[in-house]
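All protein chains but one are shown in place.
And then chain A:
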Amino acid sequence: MHHPTPPKWADRFLCWYCRTDLLEEIQGDAYELYERQCKSKGKFRADLAFGWNVLRFFRWSNLKRRTSPYRPAMMYKNYFQVFKRNLLRQKAYAALNIFGLAIGLACFVLISLYIRDEMSFDRMHTKSDRIFRMHEILESEGVGERSASLPFPVAEALQVDFPDQVEQYVRFFNFQSPALAMSTIDHEKEFYESRAFFTDSTFFDVFDFNLITGSKATALDHTNSVIITQSMAKKYFGDTNPMGKYLVFQGEHNLLVTGVLEDVPQSTHFQFDFLISFSTLTHYYGTSWPGWYWNPCWTYLLLRNPSDAPVLEAKMPAFIRKYFPEEIINDVTLTLFPLADIHLQSNHDYEIQPNGSMSTLYIFGCVAFFVVLIAGINFINLSTARAIKRAKEVGMRKTLGSYKGQLITQFLFESVAVCALAAVVAVGIVIAALPFFNTFAEKDIPFSTLLDPFFVAVLILLPLVVGIFAGLYPAFVLSSFQPITALKSASSGEKGLMFRKVLVVVQFSLSIILLVGTGISMDQLMMLQKNDTGFQQENVIMIQTLRTPVAQTFEAIKAEFKSNKNVLEVTAVEDVLGAKHQVGNYSFDVMEKTRPIPRLNVRHDFLKTFDIPLVAGRDYSEEIYTDDSLALLVNEQLVKQMGWTNETAIGKSFNGRLNKQIVGVVKDFNFASRHQPIKPLVIDLNLNPRAFNLFIKYMAVRVSPDDMNSTISFLESKWEEQYPGWPFEYFFLDSSLESLYKAESKLSKITIIFSALSILVACLGLFGLSTHTVEQRKKEMSIRKVLGSSDAEIFLLFTKRFFVLILIAIVIAFPLAYVLMKQWLSTFAYQVDIDFVIFVLVGFAALGIAFATIAFQAWKATRTNPATVLKND
């Protein structure tokens, strides 16, 4: 008898979703109705009704359940137990795994702490989004200065002219002096202070520094007032209350302490210890304040609105034309720089203190990411390799009724648990390492920063992500094993081998890139610091003289100094040669207008002291009295820019007067840091005693290297004889110049440490993997030995496969490292040639380290007695 059949799709759908214990009756009922309706209403209607019924049966109570009702909590207890046992049974692996990941996490957290700290600069002020610093760019054809400071009257004029935008201003000024003398009334305590500034009484209207005693409103209102920080109060006044006491400024001027300030936090772009009321400067300038050319005042504006900045900037060209001196109005640009960006992004001339840099942060960010990636890969590699050992357990669990989902949960649980342990260890490492890291990175990061939501999130999410990734492979591969095969043979062996190989290659590529990067950045640093700046740096003693009585008696003290046979030359110079310089406006030959050009004011014997060769003309001479005003020395770069030759340059007139002539051309030397190429320079003899008030900041004394200590004490005794009450402050030029490349040296120090750690972590991983391989192939090796393999052959067999991986990593990493470093170097004016020796060294280092890691395991493999391994089979 022929039966009409219901539509296949509906029937299949029903079979798919319906619980097996309900399927028979439901399907039976549906069929019965179908048959009945076929007879009464025809096949088409019956088909529709059948479909409809199938849909109606699709309800929760009829659906198949993937898992049977079990108690997850109970299972977790079991997972935890198994996890604990596994961990304890394989202590070495567990330690490798946890420790490796913990190092990676700790590195990541430390670097993040550093980066976060750098990013947080100057944000503690409530008005920080409205505070801007104004910069003056004074450049003609790319030569001149990009100054972080402004002329005296700019701030006030801005507030008067643009009251709608400028709410308040505050200036800082320190005579552009590297340090100023400060002492107690009784001269008991005398120091040179580098962090003393004159500042407007509006200081506290703009910034939110914490005044402990004194009144924010009036502390800086009166002339001769000074606010000092807590540590200075301690330094000068000990435990007595400093309020109402006097400090002597520059040995001649009493300042009343009107406030004590909490020490300035590290995270500001400039630090200060003394704030002297701006009106005190009337003592120095009387009624004739400096005008619109000299630009020594760091000027901060509090705008009414952050969005006023572009509005104000747009008004600057007219402002400049209105006020600035005729000869520079075409070369000046005034720009506003947001306070919070200064530390990382402002890299102008005359910054108050050297700033950080964004690109360094990017580099650190990359390093952090690399290290954590390497550690993560390690972890994934080791866990997947070890997972094979669990095949039997999986088989057993499946036989006893585990669902696939349960196994997946179990493996994920285990790997997340290990990661959580690693996170705990990482926190321990960070807490232990932070004090060292702080000294080393010159930071002041407190432990409490770790409680910041960002780091809590990092420490929770990162292990979770790594754990899930590491757990995914074993979870899915192992849980899909057929119980019978899993139980039967232990060596389902080399599953996922390719995957692990790729990861090892990635890991080592990253480490090699880090190593090469470190090598090249060290090379670059060494090149920058190397003593081929074109002038004598060694054995040059710089003595601070700005605003000291040296002005009146320079020749006398020079003669006194030179009476010692170990004192070779004595001169005076405007700034630290090789680090800083000033800018002056000059015109040459037939030029109609002056243009800003780097300048150094000097005294006689400048070239001799610094051993700078002349290429044409003559040096300044003490016999020619007019040299002070009518003669000029320039460098080759200036000659080149003017289109002259060294010989024709001699006798060219300057500043529009025919009797003012260039008398000599000096060989180019790095008068500024080697971050920039050598620019044009004029060396201007300035014999005016008043120059020591402003232009000439140092005496430079070149001494012979013999018997240095007695020479210095000789200089000191002569100084104290001549200038009682003035501290003898000196430093060696070469050590001072080293600080020019502090940023680079910090960068390379930090990258060295972290790339070393990354290699360590990668090796931990390699060690784990090789141990695992040796264990896996123990039987194979034993059989090989029995059949006559030599120890060497077995040793090679093991080391070969890892060697190949490292070689591939090298091949991948070298070009990448080359390109990356080329890019980094292109930010420097002086670039070291990328030395391929570094690549070779790094290559051998990587192979060597990897070899050392594997060799032990491989050696162990050759030493095992085949009988002990094979007897159990």
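What to note about this one:
Criterion: a contact is a pair of C-beta atoms (placed from the backbone, for glycine too) under 8 Å apart; a residue touches a chain by one contact, two chains touch by 3 or more; residues count from 1.
Everything below uses one rule, namely that contacts and distances are computed from a predicted model.
The listed choices are "PadR family transcriptional regulator", "Tetratricopeptide repeat-containing protein", "NADH-quinone oxidoreductase subunit N" or "Molybdopterin-binding protein"; the UniProt protein name belonging to the chain that is not shown reads "PadR family transcriptional regulator". Of the candidate positions A:E32, A:D164, A:D589 or A:E647, contact with the unshown chain belongs to A:E32.
Contact between chain A and the unshown chain involves residues 3, 22, 24-33, 35, 53, 56-57, 59, 61-62.
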